[in-house]
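Partial complex: the chains shown occupy the same locations as in the complete assembly.
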Amino acid sequence: MNESGRTRRLRLGMVGGGEGAFIGAVHRIAARIDDEWELVAGAFSSDPARGRRSGIDLRLDPQRCYGSFKEMAADEATRSDRIDAVAIVTPNHVHHPAASAFLAAGIDVICDKPLCRTMGEARDLVAQVSASGRLFAITYNYTGYPMVRQAREMVAAGELGTIRTIQAEYAQDWLSTDLETTGQKQADWRTDPARSGAGGAIGDIGTHAFNLAEFIAGQECAELAADLSTFVAGRRLDDNAQMLLRFAGGARGALWASQVAPGNENGLAIRIHGEKAALSWRQEHPNQLVFSRLGQPPVALSRGGPTIGAAAAHATRLPSGHPEGYLEGFAQLYRDVAAQLRARQAELAVDPLTTLVPSIREGVRGMAFVTAAIASSAADGAWMAIQAY
Amino acid sequence: MNESGRTRRLRLGMVGGGEGAFIGAVHRIAARIDDEWELVAGAFSSDPARGRRSGIDLRLDPQRCYGSFKEMAADEATRSDRIDAVAIVTPNHVHHPAASAFLAAGIDVICDKPLCRTMGEARDLVAQVSASGRLFAITYNYTGYPMVRQAREMVAAGELGTIRTIQAEYAQDWLSTDLETTGQKQADWRTDPARSGAGGAIGDIGTHAFNLAEFIAGQECAELAADLSTFVAGRRLDDNAQMLLRFAGGARGALWASQVAPGNENGLAIRIHGEKAALSWRQEHPNQLVFSRLGQPPVALSRGGPTIGAAAAHATRLPSGHPEGYLEGFAQLYRDVAAQLRARQAELAVDPLTTLVPSIREGVRGMAFVTAAIASSAADGAWMAIQAY
């Protein structure tokens, strides 16, 4: 149990996440779970009236239910009780302008993934973050799962030896038909290049798998060879991606991202094999992590259970056997950002365990991944370097 | 996503749950998740100073950080902004006096399980609840899991036909050694008859398994035959219980509760077999429910997935494949209590889906179960009726 102590709750603003949205409500629950944040302001919709209505529904002060993120950034910057951070939870095309507005206003940013639509936008955000000195977190939320952090810690401790192979995948089935033609909001914008960017499945979920691989492996993926497909007729973006990976440390791997694979709900999974041992983790059963030492039978590590290290313990609320889920993993990012902000406000050293939250660096890596995948596929699978800068 | 709307948050008070406690923090997170409640008052410890310190740490108004539950009940009853409900999260021996105090003050009660220590206390609480007209919820929290409600709904709809067998179990290993002699707080009071009551494992976890069986089966367990054991030398209460069950509708079953079973973290599981079909659910993977029709291959139902009914949908926040866990299941009880209170305050009909929260009735059934188990074991396993009233 890790609750906050005497300090005040941090003030959170939100851009996007109004009526009909999915991820906005996730962010709000995640921010509440550990009682570090209170939502106090928002521009919840591109439709000002709709956005204000959402804010009222969320019990905000009507004065802080803004008609646009620009208005919000400008007004909040001048308040004495200004927000400590803004969460940007819109479709991708709004990430860059919204983040720019808040960074310019001197406000820390928590941004949903992927970072934006293009490498140009991504590099511009890097420059802005650097110039502003603001914290920029990106919610590759699966890094908040305790057993994902356990895996990273074990790799870093050398328990696997040199990594040889990484098999990452993220399979779903919800776009197996042309759902975007039915008015379904989530499908609509995700399959629209103008709002989603150039990546379909690779941007929406492939980036998660890619981020997870680099996060756990503790090394960068240097290059990839991709074969992107669009199986649903009329769809404008990829819905399936098959890729080979080569990592900076010599590991070889594969990544599969699909939104047209029946029977897969949210099938993010990763297996990492080293010369001495291997790890296997599946998002749909996130409290377990299988650890297989060469020449030993596999061991089922359990969140909160025996032999679990500091990184996972830091991200854990409940004893073993009491399953934590997606929301708790997501909440960990909010808890860690809060800890970083409090340390900065108090001019104290930051606890390294709170610094695993993905940052602008991971945001740019994701965009470089999407860019390389599209380029590789266009070149019939030629290997392409993943160049973030 | 189910968030609250324009109405104010309900005001929650808490008795117990201060420094070093486990379940108090769980209640607080559960109450926060759906944003229906705010914690505003508490008597967090039997040690007044310690209790006040906990309240301050939780950012409460110091005036509402009480030194005792009696003081709290008395004072809150007089406030215009009095709490809407109190959560009692103390060791068992405090349940009866604390609940009595708040019921007498006209305040609704959310009480942890088991209800109390004896059938006498239990019947007294029944009388008080009846006389007061107050809502009394008991946090048999596993009933808040969506797939548990799905199971109940399927049984009620006749999808299993007449139920024939029910195999329930709840196995843990954390008391496999004499942990209570080490000063571990959770082990200390749970193995002390004065604070825990006459049941050890049967009271602490057996009641959960029993409640789950009756909840899903939709029928009462009429009688049981029990063999209770204490395997750890020096322990004063049972740590293992083997039981046979007979249900009112003719089903036969077994229940195993153990806190000395290595390899079991929080192994609550139930299997119900009817003449037409069967269901199997395991708490450690709560988003799945296996449904096996006679003559058909088993089907893996998934929270949020295809063919899931209204009861589970009501208790769900996330799409399928995004695992919900223990805290979300627990939160469902708080969400449902809030809905009941709001309906009453608004003099509106209560949504039946919100009324599945266990009540004083389930509390008394649990005590009757413990009482019958102890009596049966003392009579060398003679069948004993489970008589709640």
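Order as written gives the chain letters A and B; numbering starts at 1 within each chain.
The definition used in the following text is that a contact is a pair of C-beta atoms (placed from the backbone, for glycine too) under 8 Å apart; a residue touches a chain by one contact, two chains touch by 3 or more.
These figures come from a predicted structure and were not determined experimentally.
Colleague: How many copies of the one sequence build the whole complex, if 2 are shown?
Modeller: 4
Following the convention adopted for this analysis, only the chains that are shown with their structure count from here on.
Colleague: Between subunit A and subunit B, what distance separates the C-alpha centroids? Give it in angstrom.
Modeller: Whole-Å distance between the two chain centres: 34.
Colleague: Under the stated contact criterion, what part of subunit B meets subunit A in this complex?
Modeller: 1, 3-6, 8-9, 22, 25-26, 28-29, 32-35, 56-59, 172, 174, 264-267, 283-287, 302, 304-305, 317-328
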